[in-house]
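Missing here: one protein chain of the complex. Every other protein chain is in place.
Going in written order, the chains are labelled A and B, and every chain counts its residues from 1.
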Amino acid sequence: MSQFWDIYSINVEFALVLGIFALSAYLGLWSGVLSLAPIAFGAGAAYVSARLAYDKIMIGEANYPLITHLIVGMVIGGLLAWVTSFPLLRLGSHYLALATITLVLIARVIALNLDKYTGGTIGIMVERQIRFWHIPIIIGVVSLVFACLRKSRFGFAMDAVREQPEVATSLGINVQRVRRYAFTFAGVLGGLAGVMQAQLVQYLVPETMYVELAFIAIASAVLGGAYIWVGPLIGALLYTAIPEFVEPFLGASKNIVNGALLVIIMIFRQRGVIDPVQFRNLMMRRRSRRAEA
Amino acid sequence: MRLFLQQLLNGLALGSAYGTFAMSFGLIFATMGILNVAHGTIATFGAISGWIVVKQFGFSFIPALAVGVAVAATIGILTDRLAFQPLRARANTLGYLITSIGVWIVLISLGETALNHQIEVFPPDLLSGPRLAATDIYLAPGQVWLLVVGPIAAIALYLVLTRTQIGSMIRAVGFSEVWSRISGVSTTFVILSTVAISAGLAGLAGYLSSIAFDNVSVPLGEGLLLKGFAAVVVGGFGDVRGAFLGGLIIGTVEVLGAQYVSGQFRDVITFGLLILFLLFRPEGIFGEIRFGAVR
Partner (left out) sequence: MNALDCLSVTRQFGGLSAVKNLSFSVPAGAIAGLVGPNGAGKTTVLNLVSGLDRPTSGSICISGQDTSRLKGREFARLGIARTYQNMKMFKGMSVLEHVIVGLDLQRRTTFFHSIVPNPIDRKERAAIRAEAMELLKVMSIDRFADLEAVTLSYGLQRRLEIARAIATKPKLLLLDEPTAGMNQKESSEVGEVLRELHATGITILVVEHNVKFVSDLCETATVINFGELLMTGTPSEVFKSQIVRDAYLGKQRDERLATFSNLRRARKRSIDIGQFST
């Protein structure tokens, strides 16, 4: 058992951080916005955090505690999101999606060009302060927030904004504000995940958080089920775990199963693995069966 | 002056590659609403299959080109039938995107396996003929091919779309599949034709690029995808001329920018242009299609 753990604990760590990225994409979808921007904000946050640590270490002082880096990550992520939300949220949904993909592309280019700060193609070494047990705690806190959000005023407001923005307006909901808050909060999550990701890899280069990660994040969210917060977490775990099962057969091409899995899920179960509606219907059927008996 | 002309031609050759790819990408996006992130890998397979038949079976330039285009078109049709067709009834952007991500993952894996995770090159004697050395300007034969084939493909595609019956059928199906079917258009045939043309063009772009820039690799296709995407936004969705011209603009700006501003700044200009267009003129230079604004 402990051998299993030695081999796979790092996978679980990456899977859980991917889960946070997936949650950031999910939050956008919740409010009706297809956005990959949190990955770009994660890159920004990671660089700021890595740079702060680097500067400290270079002058011979001890690094800031982990919690500082996590908070810095969230603040930077949120700030970047807030600022970019103003030009971006004016766009129609299709162009908005394209613009968020572009943000991820631009983030890398900025990282390459600000090489005095970011180290350019060489990047920055990152001290790993995260212990394994930190991660479930962080996931737990994030999950708690999402669970609160679900049946909260803001949660229902996001549902209304996603489904029928006009009706939401006539019910007094400030649609743009809801979108902006969701976008910003997604940025906070992106910043958090970005800092964590950089620490897990222990090295930060412009490619650490790039389009591949962005696409995998949203794919995980949809795979796991983009209709409740548990879905993206499950999706990230599945996405990371499944290739390991086929590695003995496919070796380095193991990721192929993920691709096939995505296509299959979109054809046969497009609501994803975890579907709250199906669960609710199941519960109600059981309840009525019990009532009849 | 000589340097400027040299770089201008380099930029146009690069831009021609971008533009050819952009047309193929934009065709699918404008007519079927699918943002296919796997499209770059189709270009890669055009290059890979061409390379394989040259390396293993000693094909010459043009037969290999035909193979590259054919293989790319086939892959395009297969992925459309297997992955996108089942989704057509409930077309939504997110669904198409996730499916295309799945296809992308599969194709990248296959591509890397085919190349054994290496970067390969075509044998240097593949394209014979003198390198253009008029007035001290040097162009590799691959670049010349790009400069010639690209615009021809663009014009040809434009004419097909606007002057032929199949072209108007393609545009009709893109506009509304239901109404096209009611009008008697065989939508299956049209969709397959669109996909074949689009994928074939991508394969062409991939094959010629890999020869002109001495690089057969998966990242080649990904690079075409990113720049093609930028070209379609800058040039305009819905108009193949716009996509091709967008590609030319981006290619030239990249090369001239790298020469006269800074080597590092290549991508800054490209993606800076991209975000500016998305924010302020999303329909591009030539585009008329504008997706509905958010309420």
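Here is the rule we use: contacts are C-beta pairs under 8 Å (C-beta built on N, C-alpha and C of every residue); 3 or more make two chains touch, one makes a residue touch a chain.
It should be emphasised that the depicted structure is a prediction, and the values quoted were computed from it without experimental measurement.
A.B. asks: Among the chains present, which touch the one that was left out?
C.D. replies: Missing chain, whole complex, touching shown chains: A.
A.B. asks: Which residue, A:82, A:156 or A:203, contacts the hidden chain when the whole complex is considered?
C.D. replies: The one listed residue touching the chain not shown is A:156.
A.B. asks: Check the options A:16, A:135 or A:175 and report the residue that touches the missing chain.
C.D. replies: Here the residue in touch with the unshown chain is A:175.
A.B. asks: Per the definition of touch given earlier, which of A:7, A:83, A:114 or A:167 contacts the omitted chain?
C.D. replies: A:167
A.B. asks: Kindly note down the residues of chain A that lie in touch with the hidden chain.
C.D. replies: 144-145, 148-149, 151-157, 159-160, 163-164, 166-175, 181, 185, 227, 276-277, 280, 284
FYI, only the chains that are shown with their structure count from here on.
A.B. asks: Just the number, please: Cα centre separation of chain A and chain B in whole Å.
C.D. replies: Taking the mean C-alpha position of each chain, the two centres sit 30 Å apart.
A.B. asks: Along chain B, where are the residues that touch chain A in the complex?
C.D. replies: The touching residues are 35, 37, 82-83, 86-87, 90, 93-95, 97-99, 101-107, 109-110, 112-113, 117, 226, 229, 233, 264-265, 267-268, 271-272, 274-275, 278-279, 282, 290-295.
A.B. asks: Taking the touch rule as given, give the residues of chain A at its contact with chain B in the complex, in rising order.
C.D. replies: For chain A paired with chain B, touching residues are 29, 34, 87-99, 101-103, 105-106, 109-110, 112-113, 115, 165-166, 169, 175, 215-216, 218-219, 222-223, 226, 252-253, 255-256, 258-263, 265-267, 270.
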